[in-house]
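Reading through the C-alpha cells given below for one structure.
Note that one protein chain is taken out, while the other chains of the complex remain in position.
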Amino acid sequence: MSRVRVAIVGGSGYTGGELIRLLLFHPLVEITQVASGSQAGHFVHSAHPNLRKISTLRFCYPDDLTSCDVLFLCLPHGVSSGEIERYRTLAPRVIDLSGDFRLRSPELYRRWYGHEHKAPALLSEAVYGLPELHRSELSEAALVSGTGCMATTSILGLAPLYRAGIVKQSIPLVLEAKVGSSAAGAKAGPASHHPDRSGAVRSFEPTGHRHTAELIQELGQPGSELQQLVAFSATAIELVRGILVTAHVFLNERLDERAIWRIYREAYQREPFIRLVKERNGVYRYPEPKILAGSNYCDVGFELDVEQQRVVVIAALDNLMKGAAGNGVQALNCMFGWDETLGLTFPGLHPV
Amino acid sequence: MSRVRVAIVGGSGYTGGELIRLLLFHPLVEITQVASGSQAGHFVHSAHPNLRKISTLRFCYPDDLTSCDVLFLCLPHGVSSGEIERYRTLAPRVIDLSGDFRLRSPELYRRWYGHEHKAPALLSEAVYGLPELHRSELSEAALVSGTGCMATTSILGLAPLYRAGIVKQSIPLVLEAKVGSSAAGAKAGPASHHPDRSGAVRSFEPTGHRHTAELIQELGQPGSELQQLVAFSATAIELVRGILVTAHVFLNERLDERAIWRIYREAYQREPFIRLVKERNGVYRYPEPKILAGSNYCDVGFELDVEQQRVVVIAALDNLMKGAAGNGVQALNCMFGWDETLGLTFPGLHPV
Amino acid sequence: MSRVRVAIVGGSGYTGGELIRLLLFHPLVEITQVASGSQAGHFVHSAHPNLRKISTLRFCYPDDLTSCDVLFLCLPHGVSSGEIERYRTLAPRVIDLSGDFRLRSPELYRRWYGHEHKAPALLSEAVYGLPELHRSELSEAALVSGTGCMATTSILGLAPLYRAGIVKQSIPLVLEAKVGSSAAGAKAGPASHHPDRSGAVRSFEPTGHRHTAELIQELGQPGSELQQLVAFSATAIELVRGILVTAHVFLNERLDERAIWRIYREAYQREPFIRLVKERNGVYRYPEPKILAGSNYCDVGFELDVEQQRVVVIAALDNLMKGAAGNGVQALNCMFGWDETLGLTFPGLHPV
Amino acid sequence: MSRVRVAIVGGSGYTGGELIRLLLFHPLVEITQVASGSQAGHFVHSAHPNLRKISTLRFCYPDDLTSCDVLFLCLPHGVSSGEIERYRTLAPRVIDLSGDFRLRSPELYRRWYGHEHKAPALLSEAVYGLPELHRSELSEAALVSGTGCMATTSILGLAPLYRAGIVKQSIPLVLEAKVGSSAAGAKAGPASHHPDRSGAVRSFEPTGHRHTAELIQELGQPGSELQQLVAFSATAIELVRGILVTAHVFLNERLDERAIWRIYREAYQREPFIRLVKERNGVYRYPEPKILAGSNYCDVGFELDVEQQRVVVIAALDNLMKGAAGNGVQALNCMFGWDETLGLTFPGLHPV
Amino acid sequence: MAAHCPECEADVEVQGLMVGEITFCPDCNAELEVINVEQPEVALAPEVEEDWGE
Partner (left out) sequence: MAAHCPECEADVEVQGLMVGEITFCPDCNAELEVINVEQPEVALAPEVEEDWGE
C-alpha cells in the first residue's frame, strides 16, 4: 500500500514540530512538505533539534506547497480561516489545529471570539476532531478541526458524567486549568522570558477564556449547547508540556464511588488513549501531566464528596500531544480507518 | 528597653527556621533558645544554611527549655495540643503555628480533623492569629494560633467580599489552591523525592481538606459558621515557596469593577501587608507568589465577569511568611503593640 | 522466531523501570519476570506510573526468579558482585548495570572503590558494555557490565581525540559533569527532598569520583591504563534526567576546526546513537540533555581555541537511557546480532 | 546627616531594579532619579513588581537626569563608555556596572572584547570595584567599575590561593561556571524563551569568554597580568539567580587540608560578605547559590586531592547581588567610608 | 472469571492465588485479600493510611 501523503503548514512552530516527529515514525504516512515562512530552506532540525539525524527534510515556503492527500494547518488563531479556500485546493482533507473551526455555530464563535468568523459557511461542515466523541464523523470528514488543549482535557474528564445525565446543571461548573509554557507557542516575548516565566503561577484570562465555548458545545446535549453556567479559569505554572484540569461538578442524585467508577469505565474501557487514575496508595494517585509528556494519553481521575454530592474531576494530558498534534494523528488514523494507535505508542517517561 | 525574650520549639523545621531568620533581625526581640530533638547541640546553620555567619545559636533539647516571654511552637499537627500545659508554664504567651488551636469550636474540629481535640477547653480562649481580622483580640491574647497557609490566602482574598455582604451563598464557593513543596515541611519521604516531586502537578485531598474548616469559621458571620457549601481543593506544583489561590464567588447583586475595587480598597488600604494587584498591562497583572518569597505580603487581585455576576479572586503569599512565620511575627508585633512591620520589611525579589 | 526471554532484578528502581518500558516495546524480546523485594505482588505500574494500561506484569520476589535467556541486574552498587554466582545460574547471559563489573583490573577497582572486589576472578571476563568501543566483544559475552552514566558521557565525548593520538597527556584532563536527580536512584532521603534539591547547584565528590576509574580504563591505550592525571568533578543541578559533561583537552599539535570535525566524523559517522552537534546559529548550538530525555542518543560537540590548542568537548545524554538502560538494550541488541536500534527509536521531545 | 543623593540609569533592567530595591532601604541614601528610555513615566513597580506599595518613584527619561552625588550606570555593554563624559558631568562619582571599565589595560580590552575601547584614557583611572581586593582605592575613586558576575565568583574563590603563591602556574587553570538566566538581563528573545530555556544545560562561549580577562587582570601579580593559561567556560542552567564556579587549581607544593583552610581564613575572616563553606555532613556541604538569592554573600569552599596536589575551588553568589548591584552598594559604602553592610543585611532564604 | 474489587469494582484476577493471599487491584491499587478462588472473591485488606506528606 502506498503511504498517505501529508504536508504541514506552520511547521516551524511547536505543534508543527510535534506532528513532524510523530509522522516521521508513522508506518502508513509520508511527509511530503513542511512549510514555514521564517525557516524556508533550513533543515527541520534547525527548528526542532530533537530531529537531528532523524530527518533531512527542509522547510519550504508556504507558497511552494503542492498537492497532497492530507494537509495539516498549524497556524496562529485567525490565519487559517482567512486562507482556507486556498488550502482546500491543495488537499481533499484538511486538519486545522487552530481554533478557527472548532465551533459549529457562528453565534457561539462571535460570542467568545469577539468578532465574525471569516468563513462561517464551513463551520457546520467541519468536524470537532476528538475521536472519543466524534469518531464516526471523522471517517468521512474533509475538514477536521483540532481541539483546544485545555478544552480537550476538560471535555474528556467531564463528558462521561454529562452523558450519564447525573450533573446538576443549576449549579455553575467551575474548572481550573494548570498549564505549561509550550501551550503559548514558539514565539518569544516578555511573557515567556525565562527569568519572569520561570516559577510563575500566573493567572491568565480568569474570565472569558475562549476554550469555554468548546466545553459549552461539547458537553451540551447533542445538537444543543450547554445552558449551564461554565466558569473556566487558567493558571500558567512552571511546566513546559502538560495540562491538569480540576473541575468541580455537583450531582443531581446521591451516588457512591463505585457508581462513578462504573460510569467512567463504561465510557472509556475501549478507548486506547484514556486511562482512569485513582489510587489509594503511592505518590501518583491522580492524573499527573509530567509522566504524559510525549504520550497521547489523557489520564482521568476523580474524588467524590458523598455528602456534598460533589465530584472533583482531575484530568491531565500533554498539550502538544493529546491536546494538539497527537490527537491530530489519532484523528488522521480515524479518517483513514487505521488502528488509532499508529504512530502514537510512546508510553511517556518516569521519572521525568 | 530590654528586648522581649522569645524561644522556639521545633526550630529545626521550616517554619522554625524562618522564625529564627526573622527574629534575629527583629529590633525588639532576643531569641533565647531554639529547641530541636534531632539537632540538639548543632548550630542553627547546620539545619538552616542561610544563617551561617549570622548566628552562633545552637539548638537545645526540648526538655532544656527555660522560661521566656513568648514561646513559638513549630511542631507537626497534633503535638502541641497534647503538651500545651507544659509549654504554657514556660511562657505567659504562646504562639502555636500548627493547626491545633485554629478552630474555636470542638465540633468543627472533630468534623474536619476526624478525632476529638486533646485540649478542647482552650479552644475558645485561643485567638486565630490573623491580624487583618483579629488585630484587637491579639493585644491581650495569651494563646495565639497560627493560621493555615492556604486558609490565610483564601480568607484574605475573600473576607472583604463576605464582609460586604455581596456573596450569593446559595451557590457553592469553589477554591483551588496551588502550593509549593515547602508547605509540607522539612521531612523527606517518597512524596518529596525530587525526581518524582519535580515538575509535579499533584492533586492532594481534592475533597475534605482541613483548611476548609478555617474558611468556614472565618468567612462566616462573626459568631457563626458559614453555612455555604465550600469546595476547596489543592494542587502541589513545581515551586518551593508560595501559594496561589483562585476562588470563584457569585454575587447576589449586579456590580461593576469599580464597586469591587472600592470594597477591596476600603478593606485593605490601611493594611501594611496586603497589596491589591490587578493591572491591565504587563506580565505581572495578578498576584504572583514567586515575587513574594521571603516577604510578608499577601497580594490580592480579582477579575469580574459582569454578566455571570462572578468574581474570580486571586490571592498569593509565601507559605512560610504570611502563611506561617511572617504572620506569626506580625501577630507578635500586634501582641506587644509594636509597629506591625518590625522585622518584616524585606520586599521580595525580582527577578527570581 | 521465538522471542528472547529476559528477566530483570531490581525492577522497582529507575533503571529497572526504564528497562521494562523499553523491553515491552522491543520486537524480539519478552519480559518473563521482574523482581523487587519491596514491591512483590504489585503491578509494575504502581512503581512506574507511565506503564499503566501498557503492561499487567507484576513484580515477583527475587527468590522466585526462574531461568531465562538474559538477566538484567539493576541493583545498588556492591550487591550484584556478592550474588553473581546465583544470578549466573539463572541465565547464560547477564547484564549488570551497577558499577560492580565495569573495571577490568582488581587494582583499579580497589584504588577507586576503596575495598576489595568480591568476585575479582570475573573482572577480566566481563565486557564493558559500551557498543561504540566494545561492539565485537559483546557478541560472545556472557557477563556484560553497564557503564557509569557520567563516565559514558565523558568517554564518548573524548574517545575520538584520544584514539587519534592528538591529546597532550602531560596536561591534566579536567572534566565537569552536570547531572540530574534521577542519577541517584529511586530512594528518597534528605538529599533528594524537593525543597532542598530543587534549584540546587550542588557539588558532590569534587575529587575522587569513582567514574574517573572508567575514564582511566577506557581512554587509555588498549591494554593499558591512561597515565594522564584525570580531574573529574560533578555538580547536581535542577534536572531530573540528563547529563552534560564539559571537558578541557589540550592538543599536542596545532589543528584547525575542520581537522577536529574530521576526527569526530570518522569516529562516529556510522554510529546510530551518536550525533555531532555544533552549530553557528540558533539556540541549540551544542549538546543539550533535555531534548535527549527518553532517547538513546549521546550528542557530542566541541569548541576549539586554536591559540591555546585547547578543545572544549561537550557531551550530553539521558542518564537512564544511553547512560544506563538504553545502552543496556543496545548492548543486548549487539549480543544477539540484531539491529542495534531495536526498541530504541524514540527521538526525544522538543520543546520539553 | 543629609542622605547621599543617588541616581540610576538603566533602571528598568535587572541590575537597575536590584539597585532600587537595595537603595530604598539604605539608611544613608536617597534615590533622586531612575532613568529608563522605555519606561519613562511609569512607576518603578511596573518594571519591578516586588516594589509595589514600597515606592512611588517613577522612571524619568535619561535626558531628564539632573545632578546628584553618585550616578549608577546599569546599561548594556558598550553604551556607557560612549557616553561617559556626559554622565560624569552629572555626578562627581560614577559607578558603572557594565563591562566597559573593568580592565585597566586597553590592550587587554582589545584582546578580549575584539575592538578598541571608546574612552581608553579613563581605563587607568577607574577602579575595579571589588572591595575585597580594592577596598582602599575605592575611598577616593571617582569612576568605579562593577565586576563581571562570573569573574567575581571566580576571583573571590581563587585570589587567596594566588596571593599565597601556592598555585603552579605551568598548568592551565580550568574554571567552569554554572549560571542562571537573569545574568543575561531583562530583554526577551529566542534564547530566553521559557519552553527552550527551561531545564536547559546550555554551553555558551566555551572558549573566549570575556570574563576571562578580569581573571587575568585580578589574579595576576599586582601590576602585571597573569601569564598562566586560563580556560574558562560557562554553562547556563535551570536557575534564575545564581552562579556556581568550579575551578581546578594545581599546587606547587604538597599541602594538607588544614593549610588550605588557614590560607582562606586569613584572607577572609574579616570580610563581612565571604563565608567559607566546607562541611563533612549534611546536604549543604559546599557553596550553594540558591540560598544566596537576594543576599550579598559570596560563599567559598574547596576540596583537596592531596595526591594530585589539586584543589577544587567552589564559589557561589547571586549574580544580581554580590555579582552586580549588591557589590555596587558595598562599593558605595566603601566610597563613603560607611559600614560596608549598610543596606545589605538580608541573609538569604532557606528553603527556597 | 475474576473477582470484583470492593472499592472500584474492577476485575481482579485470583487465578494462581490462594485464599488469604494478598493481591492488589489493577485499577485503584487497593490491597485485597483473596476470600475465595473458586467463586472468585476478594475483600479489602486492613489498611494503614499512608502519610502522604502534603
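For reference, chains read A, B, C, D and E in written order, and residue numbers begin at 1 within each chain.
By our rule, a contact is a pair of C-beta atoms (placed from the backbone, for glycine too) under 8 Å apart; a residue touches a chain by one contact, two chains touch by 3 or more.
Everything numeric in this text was worked out from a predicted model, so none of it was measured.
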item	value
Per the touch definition above, residue among C:69, C:279 or C:305 touching the missing chain	C:279
Listed residues D:78, D:106, D:189 or D:282, member touching the removed chain	D:189
Interface residues of subunit A (partner: the chain not displayed)	41-43, 46, 56
Absent chain, residues of subunit C that touch it	257-258, 261-262, 265, 276, 278-283
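Basically, only the chains that are shown with their structure count from here on.
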item	value
Distance from subunit E to subunit C - Cα centre to Cα centre, in angstrom	39
Residues of subunit E touching at least two other chains	29, 52
Where subunit B touches two or more other chains at once, by residue number	14, 182, 186-187, 189-193, 195, 199, 202, 204, 238, 240, 282, 284, 288, 351-352
